[in-house]
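Every protein chain but one is kept in place in this view of the complex.
Lettered A, B and C in written order, each chain numbered from 1.
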Amino acid sequence: MASATDTAELPVVAAAATLPTDDPHPETDGHRWGMVIDADKCTGCQACVVACQSENNLALNEENRVIERRAKTWIRIERYWEGEWPNAKARFLPVLCQHCGNAPCETVCPVWATYHNPDGLNVQVYNRCIGTRFCANACPYSVRYFNFWEPEWPSPMDRQLNPDVTVRTKGIVEKCTFCIHRINRTKRQADRDGRPVADGEVEPACVQACPTTALVFGDLNDSDSKVSELSHSKRAFTLLEPLGTAPAITYLKKVDPSHVDEHEEHGH
Amino acid sequence: MIKPEAVGLSLTLRPPYRPSTIAISRKGTVAVAVGLLAALGVVMYAVKLFSWGDRAEWAYPAAITLFVLSTVTAAPLVAFASRMARGYWGLPARRVVELFALPSMLLFVLLIPILGSLPPFEQDGVTRANLWFGWGGGAPFLTDQLAVSVMLLAGGALMWFAAVPDLAGPPSRVRAMPAWKRLLFLNWTGTKRQWVVLRTSMRWISAFYLMMYVFVTMILTTDLGQSLLPGWRSGIFPAYHVITSFQGAIALIVITLFLLRRYAPSVGQFIGDEQAASLGKFLIALTLFWFYFFWSDFLLVWYARLPSEVAAVQTNVAVTYIVPFLIAMFGQFLIPFVTLIFNPIRRKLSRLAVVSVVVLIGLLFDRIRLFVASMSSENPFSHGLAELPEPYYPNAIDILFMIGVVGMVAAIYLWVLTRIPTPGGWEMREGAMYRREQKYMHAEVLVLGKPD
Amino acid sequence: MQEPVTVDRETANRELLDFVFAWPKWFFATTGLLGAVITLGLIIFLLLMIFGLQLFGYAHPVYWGFPVVNFVFWIGVSHAGIMVSAILRLAQAEWRRPVTRAAEVLTIFSLMTAMTFPIIHSGRPWRTLYWEFPYDWMRGIWPNPRSPLVWDPAAIFTYLTSTVMFVYIALLPDLALARDRVKNPIGKAVYGVLSLGFRGTTRQWRIQAIAGILLSALILPIFVSVHSIVSWDFAVTIIPGWHNTVFAPYFVIGAVHSGVSAVVTVMIIMRYAFGLKNFITKDHIDSLARLLIIVATVWLFFFMLDFMFGLYGTEPAEVDTWQRRLMEPPWTAIAIIFIITGYIIPVGAWLFRRVRRNFFLMFVTTILVNIGMWLERYMIVIPGLERKSNLTFQYGDYLPSAAEFGIIAAQLALVIAGFLVFSKLLPIMPAADIKEGQILRDEIKVGRARVPATMREA
Partner (left out) sequence: MSGIARRRFLTGAAALAGGATVVACAAPERESRVQSFVHSPEQTLPGQELWFATACAHSTGGNSVVVRTVDGRAKKVEGTKGFPVNLGKTNVRGQAGVQSLYNPDRLKTPLRRRGTRGEGRFEAIGWPEALDLLTEEFGSAGNPLVVTGPMSGTRLRVLAQFLANSEGRHLVYEAQDTATLREAARLVFGYTRLPHFDIANAGAVLSFGADFLGTWLSPVHYSTAYGKFREEPKRGHLIQIESHMSLTGANADRWVYVNPGHEGALALSIAQVIAAENLTGDDRWFDPVNAVGGIDALNAYSPELTAERTGVAPDTVREIAREFAGHPPALAIAGGAALAQTNGLDNAVAALLLNRIVGGTGAAGGVRPNPAAPAAVPATAAGTPFGQWGALSTGLLDGSETVDAAFFYDVDPVYGLPASTRFADALGEMSFVVGMGTFLNETLARADLVLPATHPFEEWGDFVADPAPDMEVVGYQQPVVTSWTNARSFGDVMLALTSELFPDAPPPWTTMRDAVRDGAQALIGQDGFDRGWIELLRTGGRWLEGEGREAQSDQPDWHIGLLAEPAFAGDTTEFDLHLIPFENVAFGAGTESANPWLQATPDPLTTVTWTTWAELNPVTAERLGVKRNDVVHIDTPDGTLRARVYEAPVVPPDVVAVPIGQGREFGSRWNVDRGANVMQTLAAQAVAGSGALAWGATRARVRPAGEHDRLPTLEVIEDPRNDGEAPPVRITSG
């Protein structure tokens, strides 16, 4: 049997683009925000993780919550082992909401608490959410987290809370927003100034923090933007591509020089 | 409180029933016509064999073969259902449908080149999806043919066993036979023990035939269907095929009964609108089932939007084969559903027969859209379709081949119909015994016995 | 051979209504016990309101657990009533008569119980009611019709409504009977109002009968849709082990399997608890068991389809899910147990006429079926979430919590209590229907043999 694990490498299925169902990327005159994550640059340093916690008022992940697997991080660095000692390697893969154009989480929500906004974001309306967790199940990337507890910050830690971001109550689902509050703020400012939003002007907290610039954010509708350019790299791939979720995040593969030679000859 | 139509008042067995082979009006004309069609089938089969092409060449033959499986081979199951439910309506029809076991045997022949044209499970280290875990030891050709043979033999056995009490004649005649012939006639002298054994074994063989039928459907639809069209992996598909086969079988039976009533009065005298009422009920139920099974399949693929699955469905439903699909949908669902909800249509054999023809046309196109799409698909080894294929159209040989197959089926059926007494004598007599008309209070009532 | 019931009409009336007017001691003991368990459930529910779903065993990324399993289970059981009443009625199976009411009542209470699960298990139950049901005309914010969780309430409510109507129509003559027999004036008044002035005129009988038949036919699509939609709660997603096109009929037939088995269990209990030896006979359970053999086999076929076509696509996560279901503890054990108790033991046993006609064995085997069917649902719902995609870093496992067990016990108690209270207030046997059956029963003599027969209007 074909190795069951190679799916990501099998021929890309192009049919998604011709589905007569919803167009994954509806034409908007506005923005289509996207991200590029360069696995060759990500060192796994976790700066993005804490930056997101800090920016987005994520509750403390106490020890027992980690053990219970109820800790929340809107972005996480997945670590995969490759090979055995002494050739074992660690691979880091930052995973956050992919803001799928064909989001499996959106269709299942009974109350429209999660939907696609005109800027191409998968947004979560906390007030609507009734906590069925159907979306969290349906998301193949497992990036949606449920609030098992009322969040608490022992005083005066609550002083750190970002006033631009809601504190989520218990019983609802939350996830990466692409720092939508930063996007909106920048858009408003650009509006006031009567100019378009410039490339690189919006920086989500994780992108801002990432010391190696492994994360790049921008407008995919702007063909001159850095994200547009990088997303056409020959190292580009999307996560779980065969599922046809049409993510707004493009990954760039890690370069492994020990493999390059054999493959480059075959014109990979 | 009970609707009189449901009881089958039209069935009257007053004239003492004697089993006999039937007489068909204008027998000669029919025989010539059918014989010519059958000959066409044989010739076309030979033509195809000699001009052996690639797998796609066998796409339309595969479609008609699965059409035969869904109608002719499925028909004897109705006899089984009728026995199980001890339904009185089925009595005169049982033999009529059991006889389809013989033309079913064509399946074996038809499948030889079709299965032979299939690609291997593994090629260049890549495996295509299959139900045989990539087993090279004879799958799919030998396994499928083996399963088909076993099923066909069971069907044949069933037909024969049911007919033996009628064929055997008086005990003295059987006792006088040579040994091999006695064995063939099960040494039938009609002892009580023999009756018990006969009934029990018929029950078991019927159940076995049903299971084999389901199994064969599953493997054939997968080997000739899903496993060839990349991305098509639908768990419900074998069940869909079985359900639509029942629909096809009922339609075929309705048409057969109608023709027999029209052209073979020896059978026709026992066939009334009682049969139509019951078969019509089944047909509309199965029509609804068509929608249920199709929708269960389509909805989930469309909703989940897995590109590989969607592409497969676009091929055989939404884009490439949309025309045959629409014909199938109208034929198998919309037209029968809209017409059969009306009692006057459902309860009249002639009208029901017209609807049944529509159903069979729909079924044929259904098989075409499904199996032509898969048999003609280019790369069964890929994980999903990279682009939607063009429709694969039949050529003249394909069309003549399909007509010829129908001819062969008809010819074999007619032949056996004139050899085995129809309807089945002993069951008809038994039915009459368990049935009595009497008065209760002010009403005429029917008392129906249901033996264990 | 069938054993004809030998009671006269008066005895039948008395025996069938006996429990409505009697107050046996065990009734109080049982209701007390059930009440205690239900109270426990209410306490857990209260705690859930306060502390939230942390009390349950969910953890990233497995966000559904026991409550959803039980939701599916009880919806499944609820398919008994309609299967037995509507389908057997349309198929004119005579033996259905004593069974129908019990099956329908089981349907109502298991449906109502099942409906509590989606509410209990949601993060903000109070909003669940608010957002899902009363449409928000003011702000034009509607539920999302694309979500199976919106299809669910629609289907289930329709099913519940029609089942209640179905039961009520069948109840009318019995209510009238109760009204005529009850001594207590309040009871008389209540039964009087409920029986809608049914006096047994020909016209009334005719309307009652036609309504029943019409409802039988109308309810069938609803019956099929309910569990199909429940199955789509899972199958519409792309979760491995969930996304399989066979789910709808697989769930429906599984529901019938567990539902009809539950009916047999309940009937046997009733036979002894309510003293209905004259009405629930070996013939009935024999017929039901034969029906069950077919249902169970079809169910097994669909399970095989689910399994085979799960592996068929060789999707890594899908293969992992099946590997987990069949090869990894504790799922191996669960898989083996559910196949054995859901099919092999019961169906193997039912092939023997002696088993089919033995109340004790039928009681045991049908209980086994429902153990198996519960485990089957558990195995359908959980492992796919534990092996959700190729991102193996997010593989997880699920361990139910004590609170979940508590809720589940309470809901089992709720179904039993509902059933018990119903039978205390209203006749659980359709007296009129049974008497009709007795009238229509006849015999045909063929030689020396006597064949049971029924009378049909000519």
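For this structure, a couple of remarks:
The rule is short, and it goes like this: a residue touches a chain if its C-beta (ideal position, glycine included) is under 8 Å from a C-beta of that chain, and two chains touch if they have at least 3 such contacts.
Since we're looking at a predicted model, the values are computed, not measured.
Shown chains touched by the missing chain in the whole complex: A, C.
In the full complex, chain A contacts the hidden chain through residues 3, 5-6, 8-9, 38-41, 43-47, 49-51, 53-55, 60-64, 66-67, 69, 71, 73, 76-77, 79-86, 88-93, 154-163, 185-186, 189-190, 193, 195, 198, 201, 203, 205, 208-214, 235, 237, 239-240, 251, 253-260, 262-263, 268. Considering the complete assembly, chain C touches the hidden chain via residues 60-61, 316, 320, 328, 390-397.
One rule holds in what follows: only the chains that are shown with their structure count from here on.
Between chain B and chain C, the centres computed from C-alpha atoms are 35 Å apart. Annotation: 43 Å between the Cα-based centres of chain A and chain C.
Distance from the chain A centre to the chain B centre is 54 Å, each centre being the mean of its Cα atoms.
Of all residues in chain B, those that touch two or more other chains are 127, 303-306.
Touching of two or more other chains is recorded for residues 236-238, 314 of chain C. Contacts from chain C toward chain B in the complex involve residues 1, 91-92, 205-206, 209, 221, 224, 228, 232, 235-238, 243-250, 301-302, 305-306, 308-310, 312-314, 436, 442-444, 446, 451-458.
Every residue of chain B that touches chain C in the complex is listed here, in rising order: 1-2, 4, 6-7, 9, 85, 127, 129-131, 214, 218, 222, 226, 233-239, 288, 292-293, 296-297, 299-301, 303-306, 433-437, 440, 443-452.
By the touch rule above, chain B contacts chain A in their complex via residues 125-127, 133-134, 231, 302-308, 310-311, 314, 318, 382-388.
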